[in-house]
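This structure is in structure tokens; I'll ask about it shortly.
With one protein chain held back, the other chains of the complex are shown just where they sit.
Let's turn to chain A:
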Amino acid sequence: MKTIVKYEMEKIKQNKTFIGALFISLFVLAGILYVGFYHAQLYGIDREGVEKYHQIVEKSTGEFNDQRVKKVLTNYIESYQSNDANTKGFDLFSWEIANTFIAEGENVYDQINDAMKQGDKITIDQINLKSIEEIGFTEFQEPLTMGSFVTWKDLYNVTNQLFLLISILSILVCCLVFSSDTSRNMNSLLLSTRLGRKQLTIAKIIAATFISLFIFLFIHGLSLGAFTVYNDGFTGWDTSIQTNFSMELFRFPVELNQLQVFGLAIALQFLSLLAIVAITLYVSATTRSPFSSLLIGLGLFLLPKALTQLIKRGPIYHLLNLFPINNYSVKDFLTLMSAKTEFFLAHFVQNMILTMVVLVAIAIIFNFAVYQRMKQYQEV
């Protein structure tokens, strides 16, 4: 079996379409990482934004309460009105918090600007701040933790984009596996050998899955590497997801920190990938050319997204939300799975488990269908 898997992997690796797609994907990957991390909004114009951000985060990290919010905003307002070039500059961290807690919204900047024009200054006490309770942050036994969140929002965005890249690349790998042998007229030869119907099919499934998972791990590995450089390590890992002000998930009902959310996203993407691989392998086993296999594979991948534009309520909508294209985005799965109107069950954890079980079931069912089909394959 090991030997056959090795040959099957070699067949995939030698395929010109795969080599071409891999080459293009490396450029796309570089683009996503560059735009997502190196060219992120946080860098600012003078490229020192990240450094300033971490200095501010360091002062602001800790238990999330009204006093800490007030302290952050006090520093923000002072810095905004300061003439010191070292402290001035766009502070995205505090700006997001101000957007959440300042009751007057954008008007407060007009007030501050007017005061500055008159040589005056506005203090925090002159600004109407909402309380944590007023906004409706979910409360748990332990208080929420505040910390770095902008960089994590960037990581989530990159992770979302990488999932699309990995999925398309994996669909391309898997669509070749069976249909390229069929289009080459290899089946007569392969399926008349002793291991050609059972072990060969299993070996092809293993090879395609292994390569897809390797792509998944490699790309996410690179992404994490780039993130640790960008984020100066894993600072902010323990920040509560509710206090990620960029994502506005204040009422998210489960006590999770940003690292746990990232872990969930990766686990969900991993299982989604297994399902995508299995479905595409089945398509490959039932079509006669890699091109038609690719078109059908991509079509099936994207179809649930298109259908949710047409069907926006009811059990079919709930069913469509189980498919990877509708829940791969971190914010999407966190919001969809915590709402009964969007998913089958009432609780986030239940919906997450249901989704994962469905994805694993899809992977098992379609891989088994591929095995059965090739075991009983008959030429026409």
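A few remarks follow.
One rule holds for everything that comes next: a contact is a pair of C-beta atoms (placed from the backbone, for glycine too) under 8 Å apart; a residue touches a chain by one contact, two chains touch by 3 or more; residues count from 1.
The definition used in the following text is that contacts and distances are computed from a predicted model.
One subunit of the complex is not drawn; among "Na+/H+ antiporter subunit D", "ATP synthase gamma chain", "Phosphocarrier protein HPr" or "ABC transporter ATP-binding protein", its UniProt record names it "ABC transporter ATP-binding protein". Note that of A:A103, A:L189, A:A267 or A:A339, the residue touching the chain absent from this view is A:L189.
Although one chain is hidden here, its contacts on chain A can still be listed: residues 3-4, 7, 11, 14, 184-200, 377-380.
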